[in-house]
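Remarks on the structure that follows.
Shown here: the complex without one of its protein chains, the others still in place.
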Amino acid sequence: MVAVHEKVRFVETDAMGVVHHSNYFRWFEMGRVEFLRQAGISLNELIAEGILFPITNVECKYRASAKFDDHILIETLPAELTAVKMIFNYKIMREADGLLLATGQTQNVFTNMQGKIIKLPTDYVNKLKAVSS
Amino acid sequence: MVAVHEKVRFVETDAMGVVHHSNYFRWFEMGRVEFLRQAGISLNELIAEGILFPITNVECKYRASAKFDDHILIETLPAELTAVKMIFNYKIMREADGLLLATGQTQNVFTNMQGKIIKLPTDYVNKLKAVSS
Amino acid sequence: MVAVHEKVRFVETDAMGVVHHSNYFRWFEMGRVEFLRQAGISLNELIAEGILFPITNVECKYRASAKFDDHILIETLPAELTAVKMIFNYKIMREADGLLLATGQTQNVFTNMQGKIIKLPTDYVNKLKAVSS
Partner (left out) sequence: MVAVHEKVRFVETDAMGVVHHSNYFRWFEMGRVEFLRQAGISLNELIAEGILFPITNVECKYRASAKFDDHILIETLPAELTAVKMIFNYKIMREADGLLLATGQTQNVFTNMQGKIIKLPTDYVNKLKAVSS
């Protein structure tokens, strides 16, 4: 599990006075990026090598509303990490009291610059598995 | 089914050269808002009456990448419209050739300004059902 | 002058109940993109040719708040269009009553993919000038 700590930005709120639901996927992404960093994988490096990592499926269940200025904890857990896909589970918690705000899941695949599905090179797969084990 | 036509904004793209996945939920929202408008329901009016409509669940499957300047079609179909929840299904298509870009689902519930679950007043439920039938 | 018509999205609002100020630059961009389209210039085509168009200066004065569901008119006027820069002025108006919401200005320059300043090829400059004259 990889933890990321963030603070809710004013721009992330909407006219209902709470965080707009689309922003949780941006938080999940921050958790995923940090997980990859801890595996020694930089997205910039992947793109430079011609490897893209489009999202194919996402879901989120919202339990309570994040509010402006909340400190939040983003927990990222690997569910399936192979040469053809990365599935991660997420929890978003309010730091002040540990209240669970949302849970979610995302799936990425790997493609070349033309959008054709490819396998992630073994070296990267091994790095991913080293973190998750 | 309610149709909304949009054009992909440059700001909606990311460094992979395609639309960032979080934006599809913003497009779904535009479809949902238009569905409600056709039902004679304005979100501004709901908020003014102290009725909020937080999202509780969302999911999206991405089939192909929307790109900058694509004309897209957002189709919104009601799945369940009651006094306690609204579930909508969505399709996003590329207008140029009808290519299916994504499908998704969202669920809203209704609360008062303090976040307590409430039932949507019958008058509004009837308006919603009138569109969907 | 090039006109673009938009409708304010719910996600563009913030907890003050009005549109977040950063979104006006996204609207200016939509006006600028449309101006270029009317000049026969596609940003996708520029990028494909290795020409980038980074923003170097922006400013905006806000006169009145755009609100969710407002229909807005984005007017884009060229101020200086040369091989080394594009300066545009903008007005955002509320369609319902013509109320001026904001005015602004942006400046783009042109670079290659490595970020080095370049001159826009004459063919493109001529296309730009044809619209503005």
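The chains carry the letters A, B and C, assigned in the order they are written, with residues numbered from 1 in each.
Criterion: a residue touches a chain if its C-beta (ideal position, glycine included) is under 8 Å from a C-beta of that chain, and two chains touch if they have at least 3 such contacts.
Everything quoted here is computed from the prediction, not taken from an experiment.
Among C:Q38, C:T56 or C:T82, the one in contact with the hidden chain is C:T56. For chain B, the residues touching the chain absent from view are 10-11, 13-15, 17-18, 20, 22, 68. Residues 15-16, 18, 21-23, 25-26, 29, 47, 52-62, 65, 115 are the ones on chain C that touch the missing chain. What chain A contributes to its contact with the hidden chain is residues 9-11, 26, 29-30, 33, 42-44, 67-69.
Here, only the chains that are shown with their structure count from here on.
As a whole-number value, the distance joining the C-alpha centres of chain A and chain C reads 32 Å.
Rounded to whole angstrom, the centroid-to-centroid distance between chain B and chain C, based on C-alpha atoms, equals 27 Å. Put simply, the C-alpha centre of chain A and that of chain B have 23 angstrom between them. Residue positions of chain C touching 2 or more other chains, listed in rising order: 10-11, 68.
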